[in-house]
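Apart from one protein chain that is not included, each protein chain of the complex appears where it belongs.
Here is chain A:
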Amino acid sequence: MHEMGLMEDALELVAEDAEKHAFQSVDKISLIVGDLSNVLPDALRFAFDAFRESGQIPILSQQASLEIIPEKGLAKCAVCGITYEPNAFIATCPECGMPFGVLLAGETFKIESYEGS
């Protein structure tokens, strides 16, 4: 369980940027979370609620909401070149059976946007 620390990082990055825009409050945060990022959406929501309620990030309003945009995993086989949806972090190619898939998507964990005023 390291979602607490990651959520704190995300909120600090948002707060830093929101201050540059001279915002008084942040009301919504949208995160992109890849299937293979090893970050659990439920744990993120739990962490978000905890930070909002604690008031530790003053700019985060008491009504703030969290949107989680999932990103599907995608890999390309380095041997035969087909693309496939890996069912684990590294998966063997369904065509040629080689374990040399290069991940194209699914590892993302980033802040897409936020809303505030």
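The definition used in the following text is that a contact is a pair of C-beta atoms (placed from the backbone, for glycine too) under 8 Å apart; a residue touches a chain by one contact, two chains touch by 3 or more; residues count from 1.
Going forward, contacts and distances are computed from a predicted model.
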item: Among "Acetolactate synthase small subunit", "Urea ABC transporter permease subunit UrtB", "Hydrogenase nickel incorporation protein HypB" or "Benzoyl-CoA 2,3-dioxygenase component B", the UniProt name of the subunit that does not appear here; value: "Hydrogenase nickel incorporation protein HypB"
item: Missing-chain contacts mapped onto chain A; value: 1-2, 5-6, 9-10, 12-14, 17-18, 21, 23, 31, 38, 88-90, 92, 99-100, 109-117
